[in-house]
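This report concerns only the one structure given below.
Of the protein chains in this complex, one is absent; all others appear in place.
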Amino acid sequence: MPGFGLTMGLTLTWLSVIILIPLAGLFLKSLELSPEQFWNILSSRRTLNALRVSFGLAFAAACVNLVMGSIIVWALVRYRFPGRRIFDAIVDVPFALPTAVAGVALTALFAEKGWLGAPLAALGIKVAFTPVGIFVAMIFIGIPFVVRTVQPVLQDLDPEIEEAAGSLGASRWQTIIRVILPSLAPALLTGLALAFARAVGEYGSVIFIAGNLPNVSEIAPLLIVIRLSEFRYADATAIAVVMLVVSFVIIFAVNRLQRWAQNRIPAR
Amino acid sequence: MTIEVKNLVKQFGSFKALDGVDLKVDSGELLALLGPSGSGKTTLLRIVAGLDWPDAGEVLINGEDALAQGARERHVGFVFQHYALFRHMSVFENVAFGLRVQPRAVRKDEATIRRRVKELLDLVQLDWLADRYPSQLSGGQRQRIALARALAIEPRILLLDEPFGALDAKVRKELRRWLRSLHHEINVTSIFVTHDQEEALEVANRVVVMDKGRIEQIGSPDDVYETPATAFVHGFIGESIELPVRVEGGVVRLGDRPLNLAADGLVSGASRLFVRRHDMLVGPPGSGAFEGAVRHVRNFGPVQRAEVALSGGETIEIDAPRGRELRAGDTIGLEPRRYRIFTG
Partner (left out) sequence: MTMQIADSVSLSSPEARARAHAAAARNNLRSEPRAVRIAIIALAMIFLTVFVVLPLALVFAEAFSKGILPYLSALAEPEALAAIKLTLLVAAISVSLNLVFGLVAAWAIAKFEFPGKTFLITLIDLPFSVSPVISGLVFVLLFGAQGYFGGWLRDHDIQILFAVPGIALATTFVTFPFVARALIPLMQEQGTQEEEAAISLGASGLQTFFRVTLPNIKWGVLYGVLLCNARAMGEFGAVSVVSGHIRGETNTMPLLVEILYDEYQFVAAFAIASLLAMLALITLIAKTILERQLDEGQDVNDH
């Protein structure tokens, strides 16, 4: 087979130019900061709050996605109902819809006079321009991750293991808890991690609905943008480095998860 | 425990998987359901286990109406073709599963469960694998763990779906013998499904031959081999020569040639003549019911397998003992030592 040297060379060059060098530039920039400066930036109240809002709400949203995603997958894979194919396709909308469009749409939907905002306001619940709004946007953006990672695994799950559990006397509930969920666990955790990673870094769909009040509803990516516009590059870099490192840790964890899942597949 | 099945009917869409099946299994039997794929044998097994429900008919286990119970209540041990081991559980936990999911009121304490699992792993001779995971086992080991898991619930009956189907030939032979001796040891009424006649004849004490959702014959391995009840059984079990013949007025004809074969009690009309390959005795030309020319000879240990073109035009394969060597081009006479003629 010809072309290994050429294609590999081009791949590495292009990868370096577009991805690796720019990312390395970010880390290099952060090295210009003394550890003390770095620490001062991160431990400032506003930075800490922004990180707390981003990571905390992203984790909460990913958990909601884990639960609701599982329910959606179960309905799509196990049941037949009118509109199933359409709902199946709709799951990908948050992937495909530009984030700015999602942002303005969710804001208008949950604003005080919006379709859902109005009835919620009547109940005394305010969503838009509060941390709840951020939470809602992060749920929206994370839906496809859990569904699309778990769906193929549930589809391929051997029906015989459920029959085996039943014929051994397990109730339906015991079968789900002891047999099905553990079989789906790697996929569920992968979906959770991907949804979390996406929500942490999410910008477009969040900033419209967030309210962007410092220390309350300001997400970390927005703080980076604000610091940039103030020409406080050091601050922007420090926050970005923290977020990047967390992303890398998540990728690493997901890779390990996938390997773990593969090892449990019997070699028939 | 006895199993009784009455007039079972099961249809999948337009496909009739079971078409009126009656069967009685005595306590302690090891019964084989033998048939080609699509014959309904697995469907029958799944209905007895409670994994499927029939459209009509009855299933009685020990005289009780089993169809009123789900699989959970039936206490039937089922070994799946691909074992269906829980891959996230160790071998030990797989075997313990049935004991751990029992209702709290009857669930045994941890020590008893451990002891019981140990006993079962000893029984299948795999106690040293307790901490492994299914993906680390060989096919034969998985098969035996699946069996131990099914036995853990002290099943009233044991059902095995193609128990050796996914194994290679050597392991398969070992496990056959092992299964028979295990059955002898635990003596649970057992049914296993297979499409492999050798397996059925070697392991089971009774064989049920099925085809197209119906039972063709029930009998001991000797019965089904020596006195096949139908043309299907004769063709399916053992290697047979099959010739289309006509019976007219007590005479059997192959083409327009009358054969010197007794046709007492046979209905006139198109029929099929079956002879085992090794039941075709070779003689000089003119002797016997058939005559033909040897086309081709190969030696298989104690027998020589010859392709013979009969004078009627059909080509058959016979197994003749060594001693009188056949040669391509020989003209020989053939006399069936035993034969069966089935109408239709």
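Annotations
As written, the chain order gives the labels A and B, with residue 1 at the start of each chain.
Keep this in mind: a residue touches a chain if its C-beta (ideal position, glycine included) is under 8 Å from a C-beta of that chain, and two chains touch if they have at least 3 such contacts.
None of these values were measured; they are calculated from a predicted model.
The missing chain, though absent from the display, is touched by one residue of B:26, B:65 or B:198; that residue is B:65. Contact with the chain that does not appear here is found for just one residue of A:51, A:76 or A:261, A:76.
The omitted chain makes contact with subunit A at the following residues, 1-4, 7-8, 10-11, 14-15, 18-23, 25-26, 28-29, 68, 71-72, 74-76, 78-79, 81, 83, 87, 89-94, 96-106, 108-109, 114-116, 136, 139-140, 143, 159, 162-163, 165-167, 172, 175, 197-198, 200-204, 208, 221-222, 224-225, 228, 231, 233, 236-237, 240, 243-244, 247-248, 250-251, 255. In the full complex, subunit B makes contact with the omitted chain through residues 50-51, 53, 60, 63-65, 67-72.
Please note the rule applied: only the chains that are shown with their structure count from here on.
Within the complex formed with subunit B, the residues of subunit A that make contact are 158, 160-161, 163-171, 174, 178-179, 182-183, 185, 263-268.
The touching residues of subunit B, counted against subunit A in their complex, run 49-51, 70-72, 74-78, 80-82, 84-89, 97-98, 100-102, 133-135, 142, 149-150, 152-153, 166.
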